[in-house]
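These notes concern the structure reproduced below.
The complex appears here minus one protein chain, its other protein chains still in place.
Take a look at chain A:
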């Protein structure tokens, strides 16, 4: 799967939430504002301070840089599933996600071993 942190995700692409930060209060607030698995999410703009402006359904949510870095997403395909194949590129040949190797490595470790990890508890 091509996953990365929200901070590294491309703008104006449909995203699926894979994991949220472990902090229970922060995770709860993100869920309440519609940032959750299965909800239509896209990053529409980078904001002053390095954060992101997300579209969550009909609403928009501003999130700071550190929180964005703690949210793991994958690019949604036309049929709603997560785009497969690591290192996938878009039509121009550019990588789907910029950087984010830390999140990708952790996620691959979870998926590969099938063993629960710290991220499992933070899944949306």
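By definition in this document, a contact is a pair of C-beta atoms (placed from the backbone, for glycine too) under 8 Å apart; a residue touches a chain by one contact, two chains touch by 3 or more; residues count from 1.
Basically, contacts and distances are computed from a predicted model.
A chain of the complex is left out here; the name its UniProt entry carries, from "Ferrous iron transport protein B", "2-hydroxyacyl-CoA dehydratase", "NADH dehydrogenase subunit L" or "Aspartyl/glutamyl-tRNA(Asn/Gln) amidotransferase subunit B", is "Ferrous iron transport protein B". Residues of chain A that touch the chain left out of view are 24-26, 28-36, 40, 44-51, 53, 55-67.
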